[in-house]
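The complex appears here minus one protein chain, its other protein chains still in place.
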Amino acid sequence: MGSKTGQKTLGELAAQVGAELHGDPAITVRRLATLDQAGAGDLSFLYNRRYRKFLKVTAASAVILSPADAADCAVAALVMDNPYLGYARAANLLAAAPQPPAGVHATAAVHPEAHVDESACVGPHAVVEAGAEVGEHVLLEAGSVVQRGCRIGGYTRIEANAVLGPGVTVGRRCIIHAGAVIGADGFGFARDGHRWVKIPQMGGVHIGDDVEIGSNTTIDRGALKDTCIEDGVKIDNLVQIGHNCRIGAHTAIAGCVGIAGSVTIGRRCLIGGAVGIAGHLEIADDVTVTAMSGVHKSILKPGVYSSGWPVQDNRTWHRYLAQINRLARSPRQSDRSDDE
Amino acid sequence: MGSKTGQKTLGELAAQVGAELHGDPAITVRRLATLDQAGAGDLSFLYNRRYRKFLKVTAASAVILSPADAADCAVAALVMDNPYLGYARAANLLAAAPQPPAGVHATAAVHPEAHVDESACVGPHAVVEAGAEVGEHVLLEAGSVVQRGCRIGGYTRIEANAVLGPGVTVGRRCIIHAGAVIGADGFGFARDGHRWVKIPQMGGVHIGDDVEIGSNTTIDRGALKDTCIEDGVKIDNLVQIGHNCRIGAHTAIAGCVGIAGSVTIGRRCLIGGAVGIAGHLEIADDVTVTAMSGVHKSILKPGVYSSGWPVQDNRTWHRYLAQINRLARSPRQSDRSDDE
Partner (left out) sequence: MGSKTGQKTLGELAAQVGAELHGDPAITVRRLATLDQAGAGDLSFLYNRRYRKFLKVTAASAVILSPADAADCAVAALVMDNPYLGYARAANLLAAAPQPPAGVHATAAVHPEAHVDESACVGPHAVVEAGAEVGEHVLLEAGSVVQRGCRIGGYTRIEANAVLGPGVTVGRRCIIHAGAVIGADGFGFARDGHRWVKIPQMGGVHIGDDVEIGSNTTIDRGALKDTCIEDGVKIDNLVQIGHNCRIGAHTAIAGCVGIAGSVTIGRRCLIGGAVGIAGHLEIADDVTVTAMSGVHKSILKPGVYSSGWPVQDNRTWHRYLAQINRLARSPRQSDRSDDE
């Protein structure tokens, strides 16, 4: 019953989420809500200190929180060390994921030499070209394009108007969001005098299992080898990944990041928003690069790296610019400080 | 008559634009043109000093300009304090906006459970899914996708291949440019050891009236609440707006801006090109952030804020880098300057 409506008892949830229950296990909740907006029947959560002030006044039926906050919770509590993970797990348990109906829409264009599993759902105006293989329970939303020779693993969703170029392979349980373009030509040209000669981009793109790729993100095909996105990688919107890159498993890349060609990024990295990474670099496992930083050299040790300048009021900022300008133009002063 | 061909007399224009006419009210103009390119029958304008040199030599029939420039104008003039606004108003009066014909193209895929007003225009290969409501005089261009349960207010245009995800609401007189994706999942994951657990994105996106959203811009649906874009907001191309954001009325956001999740931006703000704004911040009303700045903390007072570094010739720039590097590595020197 619970699985259909998304309703669960706190007893069920505590067990499934991995939390310690403080309160009545028979209480039922139906949906997640923020502390300030939750009402009766809602499950809420607290992981960000900013919202702690709402804990005492929340009308939620129960709250997922950390041991440190449990004492201040006036309602039932699901207590665990990582309440954000608890929120994620509970939301998945309560969310009734819509199951798209199997079948090919009358307006879809599926090439006779493509193979689409009979459990897959192909939406209006979706296109599947010759030689493509679409696995079980795959969802191809409206207007998505799967070009010749692509292979898509089971339970993957290709959302509206996304494009998979020729020969792209996508693993199982992936989500490719609307408008993403996977497998366009990499940006490769050689100079011939003033003109550019295009270098044919003959590699492909290989995407592992459980990968999520944001809307309007672009991932280019390799020049000779495949561009590879390993299992469990999560990529936000409007990210550019150049040809021949390899992104290690479980790395997360925030929005507006640009990664030039032939970059290798390790496993479990966190790349902050709008970071830029120059071509042919290597980044080790477990590296964090904070937002708006520029990576111009390889990073061979785990750790946190930065080069983003925080905004100042405009007058202060102009003083910064003037000071460094002055420094750069007064070599003697700076030489002296070096000598001391 | 004038309204059909876009032809107007200067007398009509002066009254409708709110300018003082210097010259013959019976002169007619047909179209706008820049000072250097205008000829007989053209209306020109001057608001940018850079182009003042063309005023004396222009062949335009009339020029919209400020009182300060009126004396130097050899042809008829429409004089007002804000000639840029005058240009905008005159261009709207002279432009014959093409009215798309009502009706659903034979190749469009409109679900039987969707409601499309009979005055709306649905282009080739456009998709309207179940439960969607499309208002009067709406234009859905070729290949646009309106997913289940969306609501679109009157006179709004959804341009080619743009996507509205499930349940998105768009107000009246909006323009969503080609390739924009409104309502894809927000980027929300919780760590479970090395793996990521997806947080279901159950909120929507609510867009007010008179909003314009640029091509290939992405606006994510909320995790629990709606992402909100208030009335009159103007957003340029390739902008990313994360889940749960609220953008206040009449704020303008230039191209390539990235705004992380749960950011609240006030009314009448100006966000310059390629600015980045970190998650969970608050920005007051009437804040300007100049191009390429990074906002890492909330901004609670109106004003102008910056952190963009202006380009230098490469040698000077390397001197900047060397100087600050030296400073950061000579703590005694810097301590001393602090003591003084």
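All chains are identified by letter, namely A and B, in their written order; residue positions are counted from 1 within each chain.
Convention: a contact is a pair of C-beta atoms (placed from the backbone, for glycine too) under 8 Å apart; a residue touches a chain by one contact, two chains touch by 3 or more.
Just so we're clear, the structure is a prediction, and the values are computed from it rather than from any experiment.
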| item | value |
| --- | --- |
| Sole contact to the chain not displayed, among A:Ala70, A:Ala102, A:Ala284 or A:Ile324 | A:Ile324 |
| Sole contact to the chain not displayed, among B:Thr9, B:Thr28 or B:Asn237 | B:Asn237 |
| Chain B, residues in touch with the chain not shown (by the definition above) | 31-34, 37, 48, 50, 82, 84-85, 87-89, 91-92, 95, 97, 105, 107, 123-125, 141-143, 159-161, 175, 177-179, 210, 212, 214-216, 232, 234, 236-238, 249-250, 252, 254-256, 267-268, 273-274, 291-292, 308-314, 317-318, 321, 324-325, 327-329, 334, 337-338, 340 |
| For chain A, the residues touching the chain missing from this view | 107, 109, 125, 127, 129, 143, 145, 147, 161, 163, 165, 179, 181, 184-185, 187-192, 194-200, 202, 216, 218, 220, 224-225, 238, 240, 242, 256, 258, 260, 274, 276, 278, 280, 289-290, 293-297, 299, 303-307, 309-310, 316, 319-320, 323-324, 326-327, 330, 332-333 |
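Basically, only the chains that are shown with their structure count from here on.
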| item | value |
| --- | --- |
| Rounded Å distance between chain A and chain B, as computed from the means of their C-alpha atoms | 26 |
